[in-house]
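Selected chains only, in their assembly positions.
To keep things simple, chains are lettered A and B as they appear, and every chain counts its residues starting from 1.
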Amino acid sequence: MWIQRTIQLNEKSRGFHLITREIQQQLPELHSVQVGLLHLFIQHTSASLTINENADPTVRSDMEAHINRMVPENAPYYKHTYEGADDMPAHIKASLLGNSVSIPISNGEMALGTWQGIYLGEHRDYGGKRRILATIQGQ
Amino acid sequence: MWIQRTIQLNEKSRGFHLITREIQQQLPELHSVQVGLLHLFIQHTSASLTINENADPTVRSDMEAHINRMVPENAPYYKHTYEGADDMPAHIKASLLGNSVSIPISNGEMALGTWQGIYLGEHRDYGGKRRILATIQGQ
């Protein structure tokens, strides 16, 4: 069984956002898969998908605080600067964190650990609505 | 064909550990797959899975030395600090390195390059036993 569907996320502010529920709600077909994989692929180069802690919002804000220092704005060696100070750092962050996640499906549910959730990393100041292509396979 | 199985890793010290053999031994079904994919997904948010050099242990210790500087403990901007100095850095490292790997299967074996092995990144001082959900698919 293969299912493929585009998920449009509501616009988010810059930073990391827990989107597990938003994804689940748009993929009711998950319930019909006994064993399989869910592949989520963000079709942009300045936002990322990753899996991290689902409970404490300060994990998300600390992650944003740290990655802004690891990949600073206005580095003197950037040449790709005409879309704003947040542009080139957003591309670098997207590649460091990754643009897709693959999540096992067990008994009709994503087999996330107790403390795991899906994060959208929005790395632009005004990134707009983001598009994720979800591919479900399994039996 | 789909196979899904939980692998419990023995407790590891903080740092990077080569776990290729530990994974292989727990997945005898690999031998019955001619072509396919093995997906390994760690169900924790303070440890990671990655693929790197399988021969020289100093690659693992250098990687730990470097990532501890890239993602330091006790950064003044961390707010998620109540589980200890190693807590928030562990979450950041987990997202930078990733919580899953997908490895092609060819003729009943993982199709790793000559020098490739599977690393567990244990990013907590005392992370305990870690759980990996392995999903094999193929024919």
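Criterion: contacts are C-beta pairs under 8 Å (C-beta built on N, C-alpha and C of every residue); 3 or more make two chains touch, one makes a residue touch a chain.
On a predicted model such as this, the values are computed, not experimentally measured, just so you know.
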{"item": "Homo-oligomer size of the whole complex, from 2 visible chains", "value": "3"}
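Definition applied: only the chains that are shown with their structure count from here on.
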{"item": "Centroid spacing, where centroids are CA-atom means, of chain A and chain B in whole angstrom", "value": "20"}
{"item": "Sites on chain B touched by chain A in the complex", "value": "2-4, 39, 41-45, 70-71, 75, 77-80, 88, 91-92, 94-96, 98-100, 102, 131, 133, 135, 137"}
{"item": "In the complex, chain A residues that touch chain B", "value": "35-37, 50-53, 56, 58-59, 61-63, 65-67, 69-70, 96-98, 101-104, 106, 111-116, 119, 137-139"}
